[in-house]
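Worksheet: the structure to be examined is printed underneath.
And then chain A:
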Amino acid sequence: MNAITPHHFLVLAFLLFGVGFLGVVIRRNVLLVLMSLELMLNGINVALVAFSRAGANLDGSIFVFFIMTVAAAEVAVGLALLVALYKRRKSIFTEDMGLLGN
Partner candidate 1 sequence: MSGPDLLFYLFAALSVGGGLLMVLSRHPVSAALFMIVSLVGVASLFVLLDAFFLAILQVLVYAGAVMVLFLFIIMLLDVGPEGAKASRMKFVSGVAGLISVGLLLVLLLDLGLGSMESSDCSADDCDSCGESAAFAWPEIRDETAANGSSLVFSPSVKAFGFGLLAKYMLPLQVAGFLLLAAMVGVIILSKKSKGEESGLNQ
Partner candidate 2 sequence: MNLDQILLLASIVVPALVSVLLFSGLIDKDEWAKQLAFLGLGFPCLAGIVLFINFDGATDGYSFEFLYEEMGLQELGITFHLGLNGVSSPLFAMAGIVGFAAGLAAIGSGAERIKLYLALLCFMQSGLMGLFASVDLFFYYLFHEFALIPTFIMIGLWGGRDRRSVALEITIYLTLGALVSLGGLVALNVMVDAEKFDFPTLSKALLEAGLLESTEAKIFGLLLLGLGILVALFPFHTWAARGYEAAPTSVSMLHAGVLKKFGLYGLVQIAVPLLPAGALEWSPWLMWLALGNVLFVGMVTIAQNNLKSMVGYGSVMHMGYCFLGIATISSLGSGSAVMLMVAHGLSVSLMFLLSTFIYRRSGTFEMNEMGGLAGKTPVLACFFVAASLATIGLPGFGNFWGEFGVFLSLGHNPEHRFFLGLAALGIIISAIFGLRAVARIFFGSPSESLSERESKTPIRDLELGEILPAGLILAALLFIGLWPRGISDRINTEIGPRYERVDYLGLSQFTPACCLVEPGGEDSNRTPPDEGGVPVVKPLSPPTDP
């Protein structure tokens, strides 16, 4: 693997991050917004691992570990919130979350 440089991984990471961001921006289903956030984190993970590999340094990989933990926790809380809200509103679409505003 000598034609592939960290830059390729960086570009790939940016692409994943961007795609996730796109999802956050355009999807109106909160579930999918959460998934897109996960996708962004995955992009970051890719970059992190690539860097740690390129720098022969383990800290990055360990960081990935923590990121996964945090992501899982966030998702759990988010889904719980979502369910609680769904019980009241019977909807998980963002345009229905307009109680707070102005």
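Here are a few things to note about the model shown:
Quick note on the criterion: a contact is a pair of C-beta atoms (placed from the backbone, for glycine too) under 8 Å apart; a residue touches a chain by one contact, two chains touch by 3 or more; residues count from 1.
Here is how the candidates were picked: all candidates are chains of the complex that A comes from, given by their letters.
Just so you know, these numbers come straight off a predicted model, no measurement behind them.
Interface remark: chain A makes contact in this complex with candidate 1 (options 1 or 2, touch as defined above). Those residues of chain A that touch candidate 1 in the shared complex are 1-12, 14-23, 25-29, 31-32, 34-36, 38-39, 42, 45-46, 49-50, 52-59, 61-62, 64-66, 68-77, 79-84, 86, 92-93, 95.
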